[in-house]
Each structure stands twice: as C-alpha cells, then as structure tokens.
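Every protein chain but one is kept in place in this view of the complex.
The first chain written gets the first letter, and so on, giving A and B; residue counts start at 1 in each chain.
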Amino acid sequence: MILKVAIVQQIDSMNPFLAVFQSSTEVGRLMYDYLTAYAADDQRVTEGLANRWEPSADKLTWTFTVPEGKTWSDGQPITAHDVAFTYNLMLTNEVARTANGSFVTNFSSVTAPDDRTVVIKTKAPQVTMLALDIPIVPEHVWEKVTNIKDYANDQMPVVGSGPFVLTEHVAGQFIKLKANKNYWRGAPKYDELHFVYFQNSDAAVQALTKGEVDLVNRMAPAQFDSLKDKAGVTRNKAQGRRFVELLINPGARTRTGEPIGDGNPALGDVRVRRAIAQAIDLDALVQRVNLGYAEKGAGLVPPVFGKWHWEPGEKELRTFDPAAANAALDAAGYPRKADGTRFSLRLTGRAGRAYDEQASEYLKRQLGDIGIPLDVRLVSDNQLNEATTVATYDLAFSGWATNVDPDFILGLHTCAQRPGADGKGGTTDAYFCDQAYDELYARQLSEFDEGKRVELVKQMQARFYDQVPAVVLAYENALEAYRSDHFARFTTQPAQGGVIMAQNGMWGYYGAEPAARASASGTTWVGFAVAGGVIVFIVVAIMRQTRRRRATAGERE
Amino acid sequence: MSRFNRSGVAGAAILAVAALVAVIAPLVISADELDVTRVTAAPWQSPGAEFWLGTDHTGRSVALLVAQGAGTSLFVGLTAAVLAVGIGTLVGIVSGHFGGLVAGALLRVTDFFLVLPALVLAIALSTVLPRGLGTIVLAIGLTSWPSTARMVRAQTLTIEARPFVERARALGGGHVHVIGRHVLPSVVPLVLVNATLAVATAIVAESTLAFLGLGDPTRISWGAMLHQAQLHGAVPQRAWWFLLPPGVAIVVVVLAFTLVGRALEAVVTPKR
Partner (left out) sequence: MRLASRLGGAALSLVMVAVLGFFLFRVVPGDPVVSMTRGRPTTAAMQAELRAQFGLDRPLHEQFWGYFTSLLRGDLGTSFTFRRPVSDVILERLGPTLLLVGTSTVIAVGLGLWLGVLAAWRRDSAFDRTTTGVSLTLWAVPTFWLGMLLMMVTGDLFPSRGMRDTDTAPDFLSQALDVGHHLVLPSLTLVAVVCAEYLLVMRSSLLEEMHAPYLTTARAKGLRDDLVRRRHAVPNAVLPAITLVFLRFGLVVAGAITTETVFSWPGLGLLFYDALTGPDYFLLQGLLVVTAGAVVVMNLLAELLYGVLDPRVKVV
C-alpha cells in the first residue's frame, strides 16, 4: 500500500543541516526524529529520542536521557553520542548552522558523558529548550562527511531514525520513502510514502479527483468547495498555523536607528495606524475572500495554539467603525482635502496569490471610504520580499506560519530583528520597535513558570495589537482533502480540528490507516485505446483522401 | 486571390466589432458589476438566463468580463506591435541606408535578438520591471522587433539599388531626402502588413505572460481571466464557461488580425 502526497514547493536539499524550505523540513521530520516531539492530540512536549529531561536549579544545565532500545534504520543503536555529535557539529561548523542555527546560538557546550545521557549547558536560561527543532543525525554516517556544504545526503537508503526511510529522490518529480520497520514507536501501517511534485495546487486538486494522489493540502477555498460532494474524497478543514496580516510601515528604522525605506510619514502616528485598522472590515474579508475558511484576526498567535492565543477584551477590541476612523483622522490632524482625500498610500501585495489579489480590492474600497485612496501594486514574490526588507512600502500583505512555542513569532517583532546599518540581516518585515514589548519579550524568555509565561505572551500580543505595526487580518484554515477510498483515517494534530500535513510532527503520515479494500483504478489504459483509435482513424481518412485524389489526378491527364 | 480578400474582409469586420466592444464596454458596464467587493451573485454559476456566460469565482459575469477585457488585450496588442514595428523599421532603415560599421553592429544586434527565444526574454523582462501594462508592452515590443528590422533592411537595400535613387543621390539628395522620399514610401506597405501580423503575435504573447502570472493583476484582460481561471480551479470544477470565452475571444481576434495581414500581404506583394 502506498500513500501518495501532493507537494507544491520544491525540495531544496535532503541534507538536514542545509534544507530551509518548508517542504524539505516536512520530509526531514519523517527521516529524523528530534530530541523531543510534540504530541499529536494536544501538542504538549513528549518523547522524542529523549524520554526524560531535567534542568538544573539555575536553569543553565539541561540533562536529557536517551533510552535504550531505539535504533537507526540500519540497525545501529541510537545513543547520546549521536545527539552530542549533531549539536557539536552545529556549534563548530558554520555551514552546519545554515538551516537551524538559531536554536543553538545560546549553547555553550554539549557533551555525552555516557551512551544514555546528553548534557547541554547554555549561556543564559532558555525557556525553549524543549522546542529544539533539530534533526538528529547518525554519527556513524555523518562523521565521514568532510564537506557539509556539498553533501547531498543521497546515499540511498538514507540512514535515519524516523518512521520512514528515504529511498529515491528525483528533483522536481517525486520523493519515495519506505516504512521504517524498526521504528521505535512501531512500524507505519502501510509500505511506502511518495511525495509527488505539482506545479500548482490546481493541478494537485485535479490529480486528487482522479485518484492519482491521496492527499492534498493548502487548497484555495474555491478548490476546497469544488470537492464537496466528490465520491471517495474526504475534506479536512483544520485550524491552521498561519495568519495573514497587513503591514503598516510605522516609520522603519535600522537596528542603529537610521531611517530606512520610504514609508509614508503619516503612518508613524499610532492614531493613524489605529484608524486604518478600524476602517478594515475583518468579517467581510473572512466571508468574501476566505469564503468563511478562516477566523477573524487579533493577536500574533493563532487559536490553534490555544493557551498562547490572545483575544482582545471588550475595552481593547477595535470594532469595524469607519465613522470613528474618520473622526480619529480628523482629530489627528489629517483633514480631508477639497477632493475628499487625506493622503494616498501604496498597498503592496503578491501577484498570483489569490488572497492578495482579492483582499486588495476590499481594502481599496474600505480605506477609500475614510479618505485614503490606495495605489495597489501587486508584484512578484521576490519583489514583495525586497519591498519589505528595505521598507519601501506603506501597506503590504504578509503572513507567517507559527510554531508550537510562540518564541519565534514574538521574537520576530523585537527591535533586534531589524536590519543592520547596511540594510541587511533583518528578519522582520514590520519594523516594530517598542521598548515595552521588548521588555516583555526578554522576561518571557526566562520565565520557566508556564502560567506566568502565558500571561507575558498575552500582554505582548495586546501591546502589538494596540500599537498596530500590522493588522492581523485572519487565521486561515488549512484546507486539506484525501482519498478516503484509499486511506480511511489520518492522525491530525491537534486531535480536534487539526491538520494532517504541515504539522509540528509527522503524525499525519505516520498514523495514516489504509482503507479496508482500496479500489484499483481501471481507467488508465482507456485513454491509450481512445487516443490510438483516433490516430488510426485520422491516418486512414487522410490516406483514403490521398488515394482518391491521386486516382483522379491520374485520370485527368 | 479573391478568397484571401474575402477572408480579409471578414477579418476586418471582426476587428471592427471587437474595437466597438472595447470602446463601448467601459461606458456601458458599471464599475460595480466588475468590482469583486460589490457583486452579489453566487460564484461559479453555469450559463443561464441572468448570466449568459455564467459567473466567475467571485460572482462576476463572465460575459461582461470578456467585453471589458477586449480593451486591455487590444491596447496591449496594438501598442506592443507599434513599438516593435517602430523599432524594427528604424533599425532596418538605418542599417540598410548607412552601411559601414553602424550597419554591421546593428545587423549583429538584430541577429542576436532574432535567435534569442522571445518568450524567454519577455518573461525575464517582465520579472525585472515593475508590474503594469507598460511593462508588458515593453517586454513584448522589445523582443519582437528583429524580424521587421530584417525585412525592412532588405527592402531598403533593394530600393537604394534602383536607378532612380542613385539618380536622386547624384543630384545631391541628402540622407533625409533619400530616406523620406524614396525609402520610406516603399517600405510603408510592408511595414503595415508586418504590424498587422505583429498585433496578432503580441496578443498571444500578452495572454501567455498574463497566464504565467506576469501580467497587470489590477486590470482585466483575456489572459488575466485565464490566469484567474487556473488559479481558482476552473479545470477541476469543469467550469467551461469560465475557460472557453476568453480563449475563444483571443483566437477570434488573433485570427482576424492574421487574415487581414495576409490579405494585405497579397495586395502588397503581387504574385510573380
């Protein structure tokens, strides 16, 4: 039994130290376990390669225990030395930090005093020690690798620790993995897992309806709707990890405080930003653009991560109110001119992304209503990235996928994430820099009492919402569908309303259960027969025509 | 001969209708009917009494979109063709008339652009330049001039070898005189034929670029409609009413330009 999954993004590398694309990370999770994992049902931290962990009293030393009995796919035992080898490789080799270096920047040393124990010492207390998303590689394979940069990791089958073993990869076409019979959680319930590359999600959806693939994700709402009554197809509307936002350039500056970019100076005024946010009808966007497959936006953490998610209280909530927004702009000193406008803004979005193309129409109208005409500029992906990295935008669409631990998405909006004096090295696109926010960020990073940390994280989101460097427009649902005539059940994460693909784990693929009697497709050769028939018909017709003409030509003489 | 003329007339008639639609559509169709934020009809409706050609993914009438798209497609086709033929004529006459080093260099450049796959270059140009109609026109115009240049050059050389041009030169006619009085008039008919055929190519090129997602997304054109149809899953939904009309419109208009071009060609270059 084979599970065939459609992917739309390319795979950049099978080398886990180099691979930065989301699709590569997803395949990597199937090949290599991490030190810890996130449970399928509620995303709590659970056993990965290590089953026990203990911080020291000063939180600077962490001791992980790698239990006996777990083996690599080639039968060698997995030990603490493999873990220490992986982390130390990243600490000593700059190239090995390419993909996941951010997780080890605070490490001072990693040692394995015996086969079962890993000791990690950090420079400062770090609350995310159980969220180290680093694939652990087998020392006995990787110690022979001299040049990480050029190592493609394509010695098939690739030795790993995950539920599947990579057996074949043809770039741009497909990836084949076989079930790892030795997997310590137990072997998967089917034999092979294939990822098939698609040009766009439209082609993927079509292949699903034909039964050429079994699982598709990231569908557009209309595509999802089109599968509604399709026999043999089950749809999965899940709470996603992604949100879409509208950036409002708050007067971008570099880390050293130099102004950068050419944002409209009016947007530096928080009253203007609040007025813009108030003039946007989030419900209408969710209903008309997401076709209802989203939840209205508020804080930076999507509701799928329940405990970290923040909802504005009654006092904080900004309801859609163009009249109030108009009044606020008047009061802030931006009166309407003779032609009824106050000032115009550019709205930058990505051409070809359905959300941007449609939402820009709504924003154009809604902001037009408060006297701010929009100049909509839909550009290519890289042009959009360029505009946001050098802050040459007024308003821009953006969006992020969030992780179980909110550290990444929160840290993205600290002052330190802005680019350096040379305009490079920044990772933020919102250019938010707020002292109160940064202090809260520093505090939550060393707060080991989870209840207190949750409180700090919510305060940060409230601060962000209040200062509006960006309006979180919607938490998009992850729209997936699978051939339920081939596969009866998939494990979602979280258990209720969760996703199958793009999890913080590999449960969706690992837990898939084949349907009792999978039907084979019989249409394959009909196409050939029809095509052959048509060709024969055409050839015969033309030949007869020629003969007849020839005959008459001969007679004509 | 007569067949070509008949089909040429048919082509011209189609073009007249298309031009009429392009001019009238923006006047007749209210902006609200094409504004995704204001339409109220259900999306993906198949053709019926209310919407002759059904509705698209946002509930807009496909028939109105096709009518509205005529303007953009024709505009891009015409301007890009004018640009291409303009550059081509200039390069062709200059390299044909002046000769020497300039001609050599121009000929070299022409040959170079002639062999470059035009679509590849046009795609590259439209990724480099900011999105918009101007970019599309530029990308198509800058990549499709060399064949005109080649042809105009050949014609220029032929004309300038004729005795009456040599006579004019001997009588003291300068470059301006020779080009203006003798070369241009003899080149114009050819250029006209070329321009007509170039419009056909340019419209197809525009639709291809738009389909690849490189068009101006804020404007409705036939190619952009097909891009939307693909983006929002018209094929798996079997929404033929969204896929067929813009494509048929392209084919009909391009065919019309080709027919007119061929008819003109037959007139301009009499059979031996």
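Convention: a contact is a pair of C-beta atoms (placed from the backbone, for glycine too) under 8 Å apart; a residue touches a chain by one contact, two chains touch by 3 or more.
Predicted model, so just to flag it, every value in this text is computed and none were measured.
The chain not shown here is touched by just one of A:76, A:98 or A:182, and that residue is A:98. Checked against the full complex, the one of A:47, A:386 or A:455 touching the unshown chain is A:386.
Which of B:66, B:137 or B:200 touches the hidden chain is settled by the complete complex: it is B:200.
Within the complete assembly, residues 2, 4, 10, 12-13, 15, 18, 20-22, 25, 94-95, 97-103, 105, 149, 152, 170-174, 176, 192, 194, 196-199, 203, 206-207, 210, 212, 380-383, 385-386, 389, 400-401, 408, 411, 420, 424-427, 523-528, 530-531, 542, 545-546, 549-550, 553-554, 556-557 of chain A touch the chain that is not shown. Even with one chain removed from view, chain B keeps its contact list with that chain: residues 3, 108, 111-112, 115-120, 123-125, 127-128, 154, 200, 204, 207-208, 211-212, 223, 226, 229-230, 234-235, 238, 240, 243-244, 247, 250-252, 254-255, 258-259, 272.
Everything below uses one rule, namely that only the chains that are shown with their structure count from here on.
The centroid of the Cα atoms in chain A and the matching centroid in chain B are 41 Å apart. Considering their complex, residues 35-38, 43-44, 57-58, 127, 130-131, 213-215, 217-218, 227, 230-233, 235-237 of chain B touch chain A. On the chain A side of its complex with chain B, the touching residues are 200, 202, 205-206, 209, 220, 222-223, 226, 288, 351-352, 354, 357-358, 361-362, 365, 376-380, 383.
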